[in-house]
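Excluded from the complex is one protein chain; the other protein chains are retained at their positions.
So that you can tell them apart, the chains are marked A, B and C in the order they are listed, and the count of residues begins at 1 in each.
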Amino acid sequence: MMMGGEVPRIIINLKLYRESSGPRAVELARHAEEVSSETGISLGIAPALLDAWRVAEAVEVPVYVQHADPVPAGPHTGHVSPSLLGDYGFSGALLNHSERRMLLADIGRAVRMLEGEGLQSIVCAGGPGEALAAASLGPTAVAFEPPELIGTGVSVSRARPEAVGEAVRLVRGARPDVAVLCGAGVSSGEDVRRAIELGADGVLVASAVAKSSRPREKMMELAAGAAAAVGR
Amino acid sequence: MMMGGEVPRIIINLKLYRESSGPRAVELARHAEEVSSETGISLGIAPALLDAWRVAEAVEVPVYVQHADPVPAGPHTGHVSPSLLGDYGFSGALLNHSERRMLLADIGRAVRMLEGEGLQSIVCAGGPGEALAAASLGPTAVAFEPPELIGTGVSVSRARPEAVGEAVRLVRGARPDVAVLCGAGVSSGEDVRRAIELGADGVLVASAVAKSSRPREKMMELAAGAAAAVGR
Amino acid sequence: MMMGGEVPRIIINLKLYRESSGPRAVELARHAEEVSSETGISLGIAPALLDAWRVAEAVEVPVYVQHADPVPAGPHTGHVSPSLLGDYGFSGALLNHSERRMLLADIGRAVRMLEGEGLQSIVCAGGPGEALAAASLGPTAVAFEPPELIGTGVSVSRARPEAVGEAVRLVRGARPDVAVLCGAGVSSGEDVRRAIELGADGVLVASAVAKSSRPREKMMELAAGAAAAVGR
Partner (left out) sequence: MMMGGEVPRIIINLKLYRESSGPRAVELARHAEEVSSETGISLGIAPALLDAWRVAEAVEVPVYVQHADPVPAGPHTGHVSPSLLGDYGFSGALLNHSERRMLLADIGRAVRMLEGEGLQSIVCAGGPGEALAAASLGPTAVAFEPPELIGTGVSVSRARPEAVGEAVRLVRGARPDVAVLCGAGVSSGEDVRRAIELGADGVLVASAVAKSSRPREKMMELAAGAAAAVGR
């Protein structure tokens, strides 16, 4: 169950690749907007911190910062505050990505701060048990991503379908109001279709799009996979 | 419900107080052993890392290390490995204490490593939501300790009874196999009695014992509070 | 000695104040540009991470990111890479600010990465010994900021002149090629004048400008203090 359609089917994490930074991040976001509009499948984008504002200005699709710290606006050099994100037009934040792990206590505080601002929180988790723990904190979504598959091009929905199913089952059982994404190695439309058929609401994808020589086509393929699964 | 009586009713965290370090840690553990024997209320002790082995050699009551890292035995200078704890006779480890917060991913891994060794894991949490998240990871127990009350002498069971009740309810509902302790400011027998009456299996206590001029008497008082609650 | 005039006399750290975020960051940077142009005293600006690109596009004065991680471009969600900073037109990065402390090993790596990109590194340090250690890593500048004075409005150059002098002496003796800034509580033109007379090349200032109701006037005052000290 998607939360009122709020969390996109496909969130593209641009990470910190040179190929998806700066003006290129804006360009990729525009592709996402077009593909979303053309296919009816919702896409979101998570640009690098330095690119996020420009991207949010340029497009209407949901934009997420890649990380937020549980601090209010104030004397916090080098941090990102949930309290300020709404002013930039962001939809929310990724939290606890495997490349930016957070303290349990900080995740909980950031989730509550984002919720207080009416923003989405997408908490990444490396295993089914962690996904359940993340869901217990009441975020908008959990993104189940086994770290060992991230960046491999071997999709979690193909390599570990039973783990995806378990993560979905655990989260649904405990917190039916929390959406479930899955990620790690997602690189084809087929990967997206399988993920949704395994019960996920959508996927988190990165290098397959961010480093693609034909990113728009890749987004179209991923959206078609989602459409096949949801019957659009 | 206590897990087969495994988790002590009262765990005394000796922290890093000068008054409870070195030979004094052993002495305090001996008092705990006597009080446990005399009252029938189980007591455990969590000495400073440098003291833990000596304490475990000296007494039969459960001894916990104050922290463990999710690393196997090997090249890990300055760490504590779950894989080695059994060799010292420890019962398990505290994890994620508010004075030693851990990454969500590391807590999960440490819990699983401890379980694999047949050891207990007691995961601290600062709020009911965090307690539920901690319980989702499948530890032996969660210890609910609002950080703002730690060290104040104002007991969580007196100052925030509704929060204790909520933590108990959430954890029981999701994971009835996980014990619930509560802590922060626990300093009298009355505090212990209330905590158990609010549904906790036991308490985590620190300065009230560790810095007491009459620690044995204080332990007796706490044990009497527990006995009053459980009808012994 | 300023490094070929490269490091500004006055660097304004906008931190994460609401008053200096978003469009307001751009506005403050424009003031800095004007004041720099009118007074001949060089000013630089360090906006919040989310604001940095927009600020760099809008002004010609040096712009610094408030933090950088020692990672190359690539799969590093939620980080800031020295390798990409030049593409945005930044002059460099603050490192190890007291609100964003870094591992010694990471500071050294970030300094070398920035140098490899032809960018400046400004390493903050909380005491004279730390300032010397920071200088040993070969950054463009060290910024000596006793943490206990940060945000107080009590200037380091007034409250701890001997410490400023010692930091200057230590760094100059070991690394005459490394500029020395000082900060913490700097809030008046007089504070700036004293800092430079104590041997510093310039100052790091934050709330006095970022939270001022008349920031342009405050910048003018600070620049006048610098001008008085350097005889312009």
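The definition used in the following text is that a contact is a pair of C-beta atoms (placed from the backbone, for glycine too) under 8 Å apart; a residue touches a chain by one contact, two chains touch by 3 or more.
Treat the numbers as computed from the prediction; the structure is a model and nothing was measured.
Judged over the whole assembly, touch between the missing chain and the shown ones holds for B, C. The residue touching the chain not shown here, chosen from C:L14, C:L28, C:I45 or C:A134, is C:A134.
Residues of subunit C in contact with the chain left out of this view: 96, 98, 101-108, 112, 125-127, 129-130, 132-138, 174.
Touching residues on subunit B toward the chain that is not drawn are 13, 15-18, 21-22, 46, 48-54, 65-67, 71, 73-81, 83-84, 87-88, 94, 97-100, 150-151, 206-207.
Convention: only the chains that are shown with their structure count from here on.
In terms of which chains touch, the assembly is arranged as an unbranched chain of neighbours.
Superposition on CA atoms relates subunit A and subunit B by a rotation of 180 degrees, given as a multiple of 5. Chain geometry summary: the mean Cα position of subunit A and that of subunit B are 37 Å apart.
We define each chain's centre as the mean of its Cα atoms; on that basis subunit B and subunit C are separated by 45 Å.
Each of the following residues of subunit A touches two or more other chains: 98.
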